[in-house]
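Every protein chain but one is kept in place in this view of the complex.
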Amino acid sequence: MTQNNSLSQEDKFYHTDIFETTNINTVSRGLGDYLQSIIESSKFDISKAEYEDEFEYLDNIEGDISTIVNYMFAQRTFNLNVRALCLQKWRGIVTDINEDGFKAKLEDLTNGGSYEIGSFKMDFVPIADIEMFKLGAIFYWSIGFRTINYTKEKFSEVRFQRLPQISDEDFDIAMDKGNEKYDFLISANECI
Amino acid sequence: MIQEYLYKYKLNLVVLGDFNPAIFSPAWLALKKLIRPENMEDTQVHVIHGSFSLFRIGDWAEIKVNKETFQLTTAREDNFDLLKDLMVGIFTILKETPIRAFGINHNKYFTVPDENRYNKIENKLAPLGNWNEIFSDPKLMRLEILQLKRPDSNMGRISFSVSLPDEEMPKNTLKVFMNDRFDIDDKIKSTEKFLKIFEKSFKSSFEQFDGVIDSVWRKIN
Partner (left out) sequence: MNVFNKPNSETAEITLIGTGGGYGESVVIHLGNDDWVVIDSFKNPVTGKILPLEYLEKIKVDLAHVRLIICTHWHDDHIKGISEIFEACKNATFCFAKFSSLKQFFVFLGLGELKGEKLSQSCTEEFNKCIDLINANGRKVVYSSIDRMVLKTDSNNGITILSPADATHDKFEKKLGELIKIGRDPNRELLPRSPNHLSIATLLSIGQHYALLGADLEITTDKNEGWANIIENCNAIKSIKSSFFKIPHHGSSTGYYELV
């Protein structure tokens, strides 16, 4: 299996890995013997040209050498073997809350079409999202299969939407826009 | 249909602009309530630095930032909408960030059940018979098609490729990739424009990717 070695601007843009690997060519450059030994022992192989392209700026930064080394190792330790594929996804809105649970309007994100109303017990809401649980709250519900380190399991995952609140500044802008529209509507338009 | 051979679906969202990587950390995301408080316990931080930041939130999102590129990645299809929300949330807060372009990058890995079928697909995509006299046992490594003009009114382009996988995968796996790229031409309100286009285009990007895959599959079968 071979990998893409190109480091053109386009590839930098859409490849997830900042470092690409090829075979052999251990390189040391201006980072000291410590770093060199780490590179040699890591089997994190890159060509000289690639190293110069990516590492040159490191020569000019002051920083804890361990953080730089961690970064280099990141690629090796970062690829956690987790993947999940969904059988079905919904976007839900909490429409009613009662003692036993709640009802939600469910929009089918997998197949489209019309919505359904579902009834749920309170334990459907993850404890970590309780603070988000209100009337009108939006959540995502997915079911499918997940594989973590080669172990496959079914999952049913609920997560409530988390977007930042509208800031005071933006609220003022909305208010000004609304007022402007209203004033224009009332003053400028012919009403029958 | 080819979708039955799907082994993995990885979504990578990339933004090109001017960033300060030191800002981005699990603590900052939790402070801004963009992630669950419990995710703070479950992060793996590799680097938070003025030149680059790199950390993972639980098992559902990877964040990589350098001064020019901001990336969010997940291989959990159930979290694609959350990734989108995270992107929107971050740049709603950092609304003065100069942004030049962004990409919605789809990576689907299909594991074909047997080598014969795999070879057939390979040959249909790029007839290798032409190369038999030049190379012994030629194999397809990568086929990329570029569309320079977007089908919508946005600036940018789309590229689609079929290649060998770029990570460890079962045998007879093909990687199908689409880079859905959007260029932002507004220098003053670039973040606002980015968010508007991103939110509007997110869903249709998936539809487009699946549409292309289905079309290609139909043509080669």
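Order as written gives the chain letters A and B; numbering starts at 1 within each chain.
Assume a residue touches a chain if its C-beta (ideal position, glycine included) is under 8 Å from a C-beta of that chain, and two chains touch if they have at least 3 such contacts.
Because the structure is predicted, anything quoted here is derived from the model rather than measured.
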{"item": "Hidden partner chain, residues of subunit A it touches", "value": "93, 95, 107, 112-115, 132, 134-138, 160-166, 170-171, 173-179, 181-182, 184-185, 188-192"}
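Assume only the chains that are shown with their structure count from here on.
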{"item": "Residue numbers on subunit A that touch subunit B, as the complex places them", "value": "1-4, 12-18, 57-58, 61, 63, 67, 70-71, 73-74, 77-80, 82-86, 89, 91, 109, 128-129, 140, 142, 144, 146, 148, 155, 157, 159, 161-164"}
{"item": "Complex interface listing, subunit B residues touching subunit A", "value": "6-10, 12, 14, 16, 32-38, 44, 46-47, 49-52, 54, 56, 59-60, 62, 64, 66, 69, 71, 73, 75-79, 81-82, 85, 88-89, 92-93, 101, 103, 105, 141-142, 163-167, 179, 181"}
